Structure formats: structure tokens, C-alpha cells
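Taking it in order: structure first as C-alpha cells, then the write-up.
Let's turn to subunit A:
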Amino acid sequence: MMKFLWMGGYYPFVWPSYAVTFAVIGLNIYWAKRLLARARRAAQRRVEIQLEMQEEAT
Partner candidate 1 sequence: MTWTWFHRLASPPYLYRTAGRLTPWFAWPAALLIVAGLIGGLWLAPPDFQQGDAYRIIYVHAPSAWLSLMMYGVMGIAGGIGLIWRMKAAHAVAASAAPIGASFALVTLVTGSLWGKPMWGTYWAWDPRLTSELFLFLLYLGYMGLRAAFEDLQRADRASAVLAVVGLVDVPIVHYSVVWWNSLHQGALVFTGRRAMPPSMLIPLMVMFLGFTLYSVAVLCMRLRAEVLNRERTARWVREEVAA
Partner candidate 2 sequence: MPEVGAWSAPLPAAAPERAGAPSALGVARLMLERDLRLAFRKASQLIQPLAFFVIVTTLFPLAVTPSLAELRRIAPGVVWAAALLSSLLALEFLFRDDAQDGTLEQFALSGRALTGLLVAKTAAHWLLTGLPLALMAPVAGAALGVPEAAMPGILASVALGTVTLSLIGAVGAALTMGLRRSGALLSLLTLPLVIPVLIFGARATQLAIKGESYSAPLMLLAALAVLATTLAPLAATAAVRINLE
């Protein structure tokens, strides 16, 4: 296991590369999910406001 982590002495370059890549992979998923959640919430709020306005009108 240590030998694997050691990466033939290249561990300071190999592991940060993988870390950066997978951080960005994760972040892209997170950003996309957050964007979608926000868009849904904004749309829901609009529906609620419209419903309230309809209630007030009646």
C-alpha cells in the first residue's frame, strides 16, 4: 500500500493531479445541482405568488 501511495517517488505530482481533477469533477456536479435547485425554487416562488394574487382577486 505504501508503495502504491509512494508512486515511485512521484507522489507530490500524481496525487495532487488526481485531487484537482476529482475536485473539479465533484464541483461541477455540485454547481449543476445547486443551479437546478435554485431554478426550481425560483419557479416555485413564482407559482406561489401567482396563486396568492389569484386568491386576493377572488
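The rule is simple: a contact is a pair of C-beta atoms (placed from the backbone, for glycine too) under 8 Å apart; a residue touches a chain by one contact, two chains touch by 3 or more; residues count from 1.
In picking the candidates, the idea was that all candidates are chains of the complex that A comes from, given by their letters.
It should be emphasised that the depicted structure is a prediction, and the values quoted were computed from it without experimental measurement.
**Q** Out of the listed chains 1 or 2, which is the one touching subunit A within the complex?
**A** Spelled out: of the options 1 or 2, subunit A touches 1.
**Q** If you look only at subunit A, which of its residues touch candidate 1 in the complex?
**A** Its residues touching candidate 1 are 4, 7-10, 13-14, 16-18, 20-22, 24-25, 27-29, 31-33, 35-36, 38-40, 42-44, 46-47, 50.
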